[in-house]
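In what follows, a single structure is set out as structure tokens and then discussed.
Just one protein chain is left out here, and the rest sit where they should.
Here is chain A:
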Amino acid sequence: MNAAAHGDLKLDYQEFFFDAIVIGAGGAGMRAALALQQAGHQVAMISKVFPTRSHTVAAQGGINAALSNVTEDKWQWHMYDTIKGSDYLGDQDAIEFMCQEASQIVRELEHFGVPFSRLDNGKIYQRAFGGQSQNYGESQAKRTCAAADRTGHAILHALYQQNIAAGTEMFDEHFALDLIQDQNDHVCGVLIQNLHNSELKVIWAQHTLLATGGAGQIFRTNSNATINTGDGLGMAQRIGVPLQDMEFWQFHPTGVAGKGMLISEATRGEGGILKNADGEAFMVKYAPKVKELASRDVVARAIAIEVEEGRGCGENKDYVLLDLTHLATDVIENRLPGIRDICLTFLGIDPIEKPIPIFPTCHYMMGGIPTNLNGQVIQPVYASPQSPITENQITVQGLYAIGECACVSVHGANRLGGNSLLDIVVFGRKAAQFISHQLQNGKQNSERPTAGHNLNTLLNRYQRWHSETSNEAENQDSIFAIKQDMQKIMERGCGVFRDQVHMQQAVESLRELEKRFAKVTIQDTSNVFNFERTSALELENLLAVAKATACSAVARTESRGAHTRVDFTERNDDVWLKHTLFYPHQEKIVYKPVNMQPKQHEPFAPQKRVY
């Protein structure tokens, strides 16, 4: 036991030494931990929930790979679709790498036991998804490998099972509080808390990998789990790492109206049609060629416009219908059983008989912690107001990020369906391979830095939530109230359609919320599963994500991908073909260029995006 004295309170902690730390046990974290463990390293996998509760479990439709099992396919076509889908903001070297790796990594998942649906010839079943094409935009491709409509569940459980087989050491129901840095600013470990008893643990390691997933909880209506609170982004920005492209949030076109849970894109891939109150299949107006299978941003906007212009359904005309009733019953029963379950449970509707009321729901964060292909966290060397675009970047020693919390950037301004499951396993494995290589080349044993570290500062920050003194006036406010207000602010200011006035209001309202957060206290003083304290720590991370989102969004005076402005309706490549880097502390924004140098394929120059 070690201890640091802080006023009246003594915070004890236990120490552990590992080769590498993986924070988060979703698909990305578990793929990385598995690779590290199999390579013979000592890896600690930390998760605030039991691993199979991670939100990868909710991914439905599938994972993209140009297997050519159903239609002829090439990774180059997948690459083109992904770049076009990203509205040309995705880094082309990263996208090229991901699409090249896809086929092998999907077959590897199959070898891990994932129960993919099958074709008559015994190969993996693939379905059509939005934004995918053959021969660079010519005709619809079928590229999304699926295990019915439970692909995320199937992948997450298979990865957990493989980690059991490999013997990975897991710290379940442990909440990561902060990254520890040595005096050279190298990340050298993490401070975590056991939720069962509030005991603190310090894990020292030379390599710390963030795989903490998304932060959709900043919006009121979202498809995310309550655990998706951007903890990795919060930790990273607290040590001075900027957040990249945070203005880009995907609103999934088909959330259950008024509730937000997801109705998979697979419904449209299997032939579902969107209809407005007049019964009109309206997508033909917005994407004449591929209709329902346009990119998600295009479909979400189309639905929002239909409702805005008064063609919504229901008493309040606030949703449209997703019609599957014309599909063969066995398609719904065998290919979309989970969707049918959700409809029956939450709507009391059987999609075999009745269309599903849907409206866009916040789904995915395209932005995140900036990384290179190896998952190393990077930041600009120097950027001044005079030269706001910087090309030179350095790595943050010892820190890595993968999956939704990272921005590598393969999704740019809009992610294609089926690419997030691919992203997590490709870059999970890649980062682990890189760390493994470093471990083999460098010194093996992890030790406490001799030259000093910032642990005491971190303990100080945490101590706030242990103080039992609180006065009545401050108790008027609560963690729950602040979170709800944040969600409303973000929905009003940074929804599907955005403008200067509303986004600026959001920025200012968030500043007010920060002041409230600085004063708020908690009522629960328990040390056993203190949900209120964990919520407070999560809310601090969410507020940082929300502010990065609003500030980055108001600064980008164009429309690109999921960032749609009614006051700047066009994409403006001359000025805005660049990544945003936002520093929350200083509220400073710098920009860096988009990578247009893939290694094997010719670069794809930006073109007008038509579906």
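The working rule: contacts are C-beta pairs under 8 Å (C-beta built on N, C-alpha and C of every residue); 3 or more make two chains touch, one makes a residue touch a chain; residues count from 1.
By our rule, contacts and distances are computed from a predicted model.
S.K.: When one chain of this assembly is omitted, its UniProt record names it as which of these: "Quinol:cytochrome c oxidoreductase membrane protein", "succinate dehydrogenase", "NAD-dependent epimerase/dehydratase family protein" or "N-acetyl-alpha-D-glucosaminyl L-malate deacetylase 2"?
M.R.: Not shown, but named in UniProt as "succinate dehydrogenase".
S.K.: Going by the contact rule already stated, which one of A:Thr345, A:Gln440 or A:Asn572 would touch the omitted chain in the full complex?
M.R.: Final answer for the missing-chain contact: A:Thr345.
S.K.: Among A:Thr71, A:Gln140, A:Gln161 or A:Gln463, which one touches the chain that has been omitted from the display?
M.R.: Considering the complete complex, A:Gln161 is the one touching the chain left out.
S.K.: For the chain not shown, which residue from A:Arg150, A:His207 or A:Arg220 touches it across the whole complex?
M.R.: If we include the chain that is not displayed, A:Arg150 is the one touching it.
S.K.: State which residues belonging to chain A touch the missing partner chain.
M.R.: So the residues of chain A touching the unseen chain are 49-50, 52-55, 57-58, 103-104, 106-108, 110-113, 115-124, 147-148, 150, 153-154, 157-158, 161-162, 164-165, 196, 225-227, 259, 261-262, 338, 341-342, 345-348, 478-480, 522-524, 526-529, 531-532.
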